[in-house]
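All protein chains of the complex are present and in place, except for one that has been dropped.
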Amino acid sequence: MSSITKTDLADRPGFAVRLGGVAFGQYAAAGLIALFLLAFLVVPVLTVIVAAFQDKHSGAFTLINVYDFLRNELFLRSFWNSLYVSLMSVLWATVLALPLAYITTRFAFRGAVMIQTLGIIPLIMPPFAGAIAMQLLFGRNGTVNLLLGDWFGINLPLMEGLNGVIFVQAVHYFPFILINLSTSLRNIDRAMEEAAQNLGAHGFRLFRKVVFPLAMPGYIAGASLVFVKVFDDLATPLLLNVQDMLAPQAFLRITSIGIADPIGYVIAVVLIVFSVFALWLASFATRGKDYATIQRGGGGLSKRQMTRLDAVFAYGVIGFILAIVLAPHLGLLLLSFATIWSYAPLPDGFTFAHYRTIFGESSQLITNTLIYATLAGIIGVCLGTAISYLVARTKVIGARWLDFIAMSALAVPGVVLGMGYLRTYYAIELPWGGSLAAFWGMIAIALGVRRLPYALRACSAALQQVSVSLEEAAENVGATKARTIRRVVVPLMTGGIVAGFVTSFATAAVELSATMMLVQSTADAPLAYGLYVFMQSPAGRGAGAALGVLAVVIVGICTYLSHVYLERRSAPSRREEGA
Amino acid sequence: MKRRDFLIGSCLAPVVLSASVNAQQKRTLSIVTSLPKELSSAYKAAFEKLNPDINVEVQQRGTQAAVTYLRETRAKSATDIFWASAPDAFEVLKGEGLLAKFVPADTGVPAKIGDYPINDPEGYYAGFALSGAAIMWNSRYVRANNLPAVKGWNDLALPVMFDHVAMAMPSRSGSTHLTVETILQARGWKDGWALLKSVCGNMRLITERSFGVPDGVTSGQFGFGVVLDYQALAARGAGFPVEFVHPSDTTIVPSNIGVVRDGPNSAAAQKFIEFMLSPDGQAILFEPTVGRLPVRPDSYKKAPAGTPNPFAIEWGGGGGFKFDVDRSEKRYAIVDVVFDQLISFQLQPLKNVTKTLHAVDANLAKRPNAEAATLAAQAREAIALMPFDDKEAQSAEFAEAFHGSNEKKKGPRQAELEQKWASFARDNYAKAQQLADKAAQLAG
Partner (left out) sequence: MTHIDASGLKTAGISIRKVNLSYGSLQVLKYVDLEIQPGEFFAFLGPSGCGKTTLLRVIAGFNTPQSGSVTVGGREVLSLPPWKRDVGMVFQSYALWPHMSVRKNVAFGLEERRLPKDEIGRRVDKALELVGLGHLGSRRPSELSGGQQQRVALARTIAIEPTVLLLDEPLSNLDASLRVQVRRDLLAMQRRLGLTTIFVTHDQEEANTICDRIAVMKDGVIQQVGTPMALYDNPVNLFVASFLGTANILDGAMRTNGREQVFELPCGSRFPVPDEHRTGAKLFFRPQNARLALAGDQAETASVRVKGKVSHKEFLGASVRYGIRTEGGEVFADIPHARGEAHLPDEHIVGVDVPLSRVNYLPA
């Protein structure tokens, strides 16, 4: 193309206009995204966390609160605890995710789609129900320890203190690594691996030296999500009664009654800043490395046949991991059928009564959940695709900031976002009456914003693996930018987009904290809210669990369908192997 | 506007708009509550049956979330009734002018139970049910771990109870706050904290969810929990193997209901509360999964077997003290924060030293050693030390540090106080641990 001179370009009518149009289109898209983020993330959050920088008596600007934060032993201890727990959770999540991702993407394996789906189920941890089920199974007097106590007189402190948090978080969030890593692995040109085998590498060394580094963008995307998510998560530590971590401290302080305490908002600011910093670090680590390995518009690792011994080993490993990560859901299932389950390895008896209890109310809850979660997923992947494209492929000024701002949603506690929405939009009246903040669409937007980071990271990783030359090829044969994106880039990113949608959808379906602030009537309530309502009394525990099971099953089915779709899309390219 | 309306409305907006006016004729009574679903839905069903023209819309939120919600929506409140257990939440709302004054028609509810007023003396909220602090236990757990029967707070401090007890943070649970405040009033500031610290040294955990305590007891995660009696009653009503006892020096407090200021349907709100306080309304409280105690003394004639009658118990007086509401209010935030800084967030060191002292006691019982006993007593003193006394706790200086008043501040900031108290506790627990370790060497 270098032979085309300036005069050639000028001779082509409309070329300069088109170039201008491209840039204009990109800036228009960036502007719209910025506007959306401003309206539904930045402004609402600022209205709340501005208290961090206000004198609590006069309301004047001050940094004294930040100073107080830095001088407080409890907060510093909480910071280090949060950091430790996040890093350890990433480590253990990796240990859980690696074998699943590797085995299912690398071998011709029966039930690979099923395993991929089951591997995502842990993300769908219904609030309260998951923690209660975990306690019933792994707690000090849970099934495992009661049996161990009976048989060997030992008690494993699986759910105690920081280790308990790490255990639960690793189990809960490892799907982020699984999904992103699997997508990356699928996109590696198999010649990359064969070349290494040809030179004498195999087994774990091959994986460590070649396959894993090539899948790094996906891994980093997943691992950074796990890290930031664990760092910012308040529900799990609080449910396990660990209060000396940063996010729980922020929550405890922001939501305490009757005490005007700006430090909670300072912590929220610290969480946001640190999370963005961690994500920046992650993006810095992967930047400048040309890992675009889809060069032929397809490829992927060849799926190998396993020997019988391999298969036994692989199924063993997978079975063990799935047993651990699906334990909370097994516990939930037991709980939903249990009459009474108290200080015993198993419930006293089983009943369908809980399902009958929820039968009448669940259909509205399910409809609402599916609508909200789908909208949240769509918001996530639309913005995610657009932002990742702007960052990776255009020179739009400030695109990277859109990325960081969108990612900072990860660090915003749901309750802060919910409060911000009420504060920003409650006074705005809708034409048909009622407040804008009370409009059900706001729940969907709040969920979409909260889950945007998941979709964004998945889309970015996918785009990073699509070689620019494929795009150039399309433009070379005369496709416009917009058409290239639609017909070439987006289809090649399908894996990442589906992964992003699945994670946003699945997690939005069980999200509670922001919803809690915004739900105005039971008619608008999603499943997670219904579940919360049930879980507030001993009698409602079984019914809550039943609702939780229902949520997991429905979201699980949707996830499975997405995976089937994904496998179908990528299957044709794999069939060409023989040539 | 509901979702389905909206979906249709996007194509048929004018038609639906006129139709929805007709649908509005059934009036909606909007209730925000932190109370369990069993309770609210029982009242919703009964009230709607009596008033077919009113549709009761119940929104369940945690107490904190509910308060925040009411605060953030005050510009045009969509809520008629706030309904919750914790009296402090009502005090906060009252203070911020979010509640309307209302006078229930004469209901036959006495003004006070023990020393505690059942209705807000200023008339902003009313008690609808009574509950007393209780110690709840899981009988299977107690049997399996060979734990003794419990009658009062002191029993929870026994060595055998180590790691078997749980409670909620008073800063997170209004009812637990009242329990703590009652202990402090009954035993005095110094002895009260000493008792609390020795009980908390036995804590398995101190949770931020007040429901986490009955939940853990019912599922058997720990044996004993500091709860309100209805939590035990409801769990027992649902079939769980739990029992409870009212310790002698405790007080009974009302669960409350109040009308939200400028709510859309105040008339219906008033009606709802009157129904709740009527004999029929009060009878609903006896349903097994609800398990609350009515505020009408006459309701107890029809009480199910095994239900305690709070009007027959001599509350407060049993411990020989008068509950001072004024004092409680003045140091409300201080007690919460002190508890968190001295106990909740220092639980591990406190537990460690408590465990050592339990071991020392066991050895001393077998082989007395005067020196070790002295050291152990010194360790206990070090644990019990408080950074300030009762008078200071009620001082204006402290109160100002914790509340955002518009006055110009002179005193220390909240964060400074917290840090000071936390290091005070840390140092004293460390000192106590040293003493206890020495005692353990001598006694061992």
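Each chain gets a letter, A and B, in the order it is written, and its residues are counted from 1.
Criterion: contacts are C-beta pairs under 8 Å (C-beta built on N, C-alpha and C of every residue); 3 or more make two chains touch, one makes a residue touch a chain.
Remember, predicted model here, so these are calculated numbers, not experimental data.
> Among the chains in view, which touch the chain not shown?
A
> Which one, A:M192, A:I324 or A:A479, makes contact with the chain that was left out?
A:M192
> With the full complex in mind, choose from A:L214, A:A474 or A:L550 the residue touching the hidden chain.
Final answer for the missing-chain contact: A:L214.
> Given the contact definition stated above, which residue among A:R205, A:R356 or A:R486 touches the chain not shown here?
A:R205
> Need a quick check: the contact residues on subunit A for the chain that isn't drawn.
189, 191-192, 194-202, 205-206, 209-210, 213-214, 216, 289-293, 295-296, 302, 577-579
Basically, only the chains that are shown with their structure count from here on.
> Please tell me the distance, in whole Å, between the geometric centres of subunit A and subunit B computed from their C-alpha atoms.
Using C-alpha averages as centres, the distance is 35 Å.
> Across the complex, what residues on subunit B touch subunit A?
Residues 1-3, 6, 9, 13, 17, 20, 30, 34-38, 57-65, 67-69, 72-73, 75-76, 78, 86, 88-89, 91-92, 95, 138, 140-141, 144, 169, 171-172, 174, 204-209, 211-212, 214-216, 218-222, 231, 234-235, 237-242, 289, 332-333, 336-337, 341, 344-345, 402-409, 413-416, 418-419, 422-423, 426.
> Tell me, which parts of subunit A touch subunit B in their complex?
On the subunit A side, the touching residues are 56-58, 64-65, 68-69, 71-74, 132, 135-136, 139-142, 238-239, 241, 243-244, 248, 252, 255-261, 263, 339-344, 367-368, 371, 415, 419, 422-423, 426-427, 430, 432-435, 437-441, 516-517, 519-524, 529, 532-541.
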